[in-house]
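A single structure is presented below for examination.
Every protein chain except one is present and positioned as in the full complex.
Per-chain numbering from 1; labels A, B and C assigned in written order.
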Amino acid sequence: MRRLAPMLLAALAVMAAACEKKTQPTGEAGGAPAAQAPTTAQGGGTPPAGDDVIVLGEVGALTGGQATFGISSRNGIALALKEANAAGGVKGKKLVVRVYDDQSKPEEAAQAVTRLITQDKVVLILGEVASSSSLAMAEKAQAAGVPMITPSSTNPTVTEKGDNIFRVCFIDPFQGFVMAKFARENLKLNKVAVLQDNKSAYSIGLTEVFRQKFAEMGGKITVTESYSQGDTDYRAQLTAIKKTQPEGIYVPGYYSEVGVIARQARELGLKVPLMGGDGWDSEKLFELGGSAIDGSYFSNHYSPDNPDERVKKFIADYKADYNGAVPDALAALAYDAARVAIEALKNAPDTSGPALRAAIAKTKDFPGVAGNITLDEKRNAVKSAVVLKVADGKSTYVTTISP
Amino acid sequence: MSQLLQHLINGLASGTIYALVALGYTMVYGVLKLINFAHGDVMMVGVYMGYATAFALGRQAQRSMWGVVVIFAVAMVGCALLGFLIERFAYRPLREKPRLTALITAIGISFALSYGFQLDIGFLPGASPRAFPEVIVPSEWFIIGDRDVVVWNWQVISFLIAVGLMAALQFLVYRTRFGKAMRAVSYDHRTAALMGIPTDRIIALTFMLSSALAAGAGLLYAIKDTSVSPLMGLYVGLKAFVAAVIGGIGNVPGAVVGALLLGLVEEFVVGYAASTWRDAVAFAFLILVLLVKPGGLFGRVAAEKV
Amino acid sequence: MAAQSGGVTTLPGEDVGRVPPALRGLLPVLIAVPVLALAEVLLGSSPFATYLLSVVGVNIILAVSLNIVNGMTGQFSIGHAGFMAVGAYIAGVTSLELKEVALSFLPVAASDQVLFTVALLAGGTCAALCGFLVGLPSLRLRGDYLAIVTLGFGEIIRVVVQNTEAFGRALGLSGIPQYSSVAMVYFWVFLTVLVARRIAGSSHGRSLWAIREDEVAAEAMGVDTTGYKVRAFVISSFFAGIAGGLFAHFVPIINPGSFTFVKSMEVVVMVVLGGLGSSTGAIVAAIFLTLLPEGLRSLFGALGAEGSLAQKVDQIRMPVYGILLVVLMLARPQGLFGTKELWDVLPRWLPRKKKGLS
């Protein structure tokens, strides 16, 4: 027993040393594992040949409360890289991505991104879904002059952190506006209740805009109730909502909760349509919600009905790689973000921060699976949103709403 | 009025589930004075076992009477086994050590289970929640007004199962030899051992019992809220633990009353006050109860013999 | 355990012979400041090392301060993250408010550090106030029940933050000026440890130990047990608040999700793993447990170089962390050092080193 403590001390010293060592990533491609000779492990790992790979960094929530979203994003990015490498890589170099888990915590995201920048020397950073974590990363990336593309952080402040921070999705205010407009003009609703996720900045952001816009358009918000991500019982909120007799309920949360909310709403006899945002987009929604979610609407980046070959191929490839799972919006956005990054790597004269930054900023009408991407001067994607209706275990296109 | 009734039904429904989980905390605390932080996660594992069984049975079988019985049996037996292993390898070696030590291993197990089940490697389910199959085909049993208040068959069935489990437990603890031994161990496990009570076996059995109960509770919970996720144990576990303390941890009826109270308090805070403050009110309620009755509602603070 | 030597209250390291008594109190500070300044200069160019060391430092402060309550006094607090949150948010808001302010008679950098210190102290003081409030129930509550109250307090704080616009709600508070530096963090680490050690070595510390050993007897021997418990809570939460304040000034964004019950448990784990009552144990455990996930990252990064598994290795860290905790506790139930300090234990490992360090 006494031996343990000194051993721990020794292990600690080794670990500290390993952390300090300026390692090159030990290279792992999204696909083409055979092409990538695994490097022998020595301490923190020896650098690979070095010149024949370009290293990208990714931070995501692979564990913790938001793991669902982080894992989808990781899969999307991995798919994009695999395709790029199969097509010969960029400028004759293979692309590899280093993925770090932030346990759904912003301080871990900051730590991971710092490690990516200083230890792994990545040229570009992809991630996060949660805006809090993206903000933490943005601060570090901006300071280090490494470009960062967030696939799905919709909080407006993220890209305000600096000129190195980009995003390939629209922002909260737009999405809130889309659904308010749709509810008021297409569905002709007068009274709507809101059920928001109080633990998610995304949900709070959408709620704020929706309430404001919906009221401006002459509608009435009957009540705003809250739940916390991870809850599974929403009956109390729904009972309170039912009392106000709304004609619709806006639930700008994530599918992991929305499906269950729909079931419980129906159980309590609330038959009005639910409405939501891109957080709904996942095939899991249909599994969790069952028939209860039918007749609900949500705004999204793209429609899976899209006859576009590109989208079909993406869905097929994704299914092939991930046990038949249908990609959700987060996977699609992550895939797009990675492809924007790859495109920029191709176009940029070199992989230095400023060159990449300039190349990304020039992205215009890039054909993403989640809509065409044009980055504005605020480095946000200018996209139109589609509204989808859920029925019979799938979502169908209803209308497109432009900014 | 109908709204009040609906809130009452909701509150009681979540309260009964808290109660079943809280009983597990209370029993283990009773015999070992250990806050078993892994309890909620054991529950989660039980739900996944039930989930896997339901799938193995197929859609038709899982909805039959015996299908439900099989699902519950597999989950409860599986969890009892898990509880046994945890007790045997993570707690028993530390029984004569400072109490905090076992608490840390409990936390370790909790981390390993809840994070482990988030992995999408091998048989592990991955982080996203999954829909729990409707093993009891929903039908409306009782309707007031124009569907103002609806009571579903599964709500009644769950309630009955929960009450049945609690009654069985009460019987077991207060009317059987095993229960007597358990209470003796709870009172003083060293003396109990001297009196010829097989302490190790009693403690192991208590663990298995509480884990089986957790699995049952978890399944009812999953049926009620129709989903299962790796983090469910953390959330439900914490609340159930609070419920056990409100009732007086170590006290069986106390856990039930505490859980029902907590369920109702949460429900009414959301229903009639601000839903954002639900968790804060739940904990404030806990602190209030403890300040008025330092040993919980039914617990007694053991007056220290001087 | 077979304890033979000095026991818990000797003041090793402070038995500096030949130092005039008047200087003894200040000596550690005089040594520490230049060392820290040097460290800052050396590390300034490595952001990752800086970040990691800062996290380690904050965790050391948390563990050592919690040890005052959980280890020395034998109470059981599992709401340390709550106090940390109070410190982080109060210090963060203070710094944000004072962002544009500069003290004209000082150079900008120095002025920033002064403001930073003000913010830290504000955070620490508010946390200490909360500690006082939480300590009060200890008038009536014992053991596990007190623990639950601390847990409840921590959760209430989190909900309050989540519902307060000024604290950024769920998104968190960002844009807090990043004043923190390794030197600053470790200056506070140093202060925390010094305070903990000096309490341990003083009559106050002995009273705390006495409460831990036997509350009834302590009370009968004239120890104001309630008073001491409340004071232990106040001191402990003050430093937790400071840790939070430091945290807020090197992490780009603070967010309610960072101060959950899980964070509290992590700190408890550090204290228990280090050995209840052992400050150096808490330090070593804090360093070890903070670097462990990062070390596993290096390790897995080196091992899992192929295919899709490589992208999953980072996920495996947390379950492995959990299992390691179990293994460590089984292997060493009394914690690394028991109630001893590093120097009480070291000579036995290094038999040739001169004994009687204490």
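FYI, a residue touches a chain if its C-beta (ideal position, glycine included) is under 8 Å from a C-beta of that chain, and two chains touch if they have at least 3 such contacts.
Throughout what follows, contacts and distances are computed from a predicted model.
Note on the omitted subunit: UniProt lists it as "ABC transporter ATP-binding protein", one of the names in "Multisubunit sodium/proton antiporter MrpG subunit", "NADH-quinone oxidoreductase subunit M", "Nitrate reductase" or "ABC transporter ATP-binding protein". Note on the undisplayed chain: of the listed residues C:Thr225, C:Ser279 or C:Ser298, the one touching it is C:Thr225.
The chain omitted from view is touched by exactly one of C:Ala49, C:Leu141, C:Ile199 or C:Met270, namely C:Ile199. Residues of chain C that touch the chain left out of the display are 3, 5-9, 14, 21-22, 24-26, 194-195, 198-199, 202-204, 206-207, 209-210, 213-214, 216-227, 231, 339.
Here, only the chains that are shown with their structure count from here on.
Between chain B and chain C, the centres computed from C-alpha atoms are 33 Å apart. Taking the mean of the C-alpha atoms as each chain's centre, chain A and chain B sit 34 Å apart. Shown for chain B are the residues that touch two or more other chains, namely 115, 118, 120, 276, 279. Residue numbers of chain C whose C-beta contacts span two or more other chains: 162-163, 312, 315, 318.
Within the complex, the chain A residues that touch chain B are 62-65, 67-68, 70-71, 198, 225-228, 230-233, 235-237, 239-240, 242-243, 256, 259-260, 263-264, 267-269, 282, 284, 287-290.
Of all residues in chain B, only 3, 6-7, 10-11, 13-14, 115, 118, 120, 126-131, 138, 147-148, 150, 152, 221, 224-227, 229, 231-232, 234-235, 266-268, 270-272, 274-276, 278-279 touch chain A in the complex they form.
On the chain B side of its complex with chain C, the touching residues are 29, 33, 35, 37, 90, 93-94, 97-98, 100-105, 107-113, 115-116, 118-121, 238, 242, 245, 249, 276-277, 279-280, 283-284, 286-287, 290-291, 294-296, 301, 304, 306.
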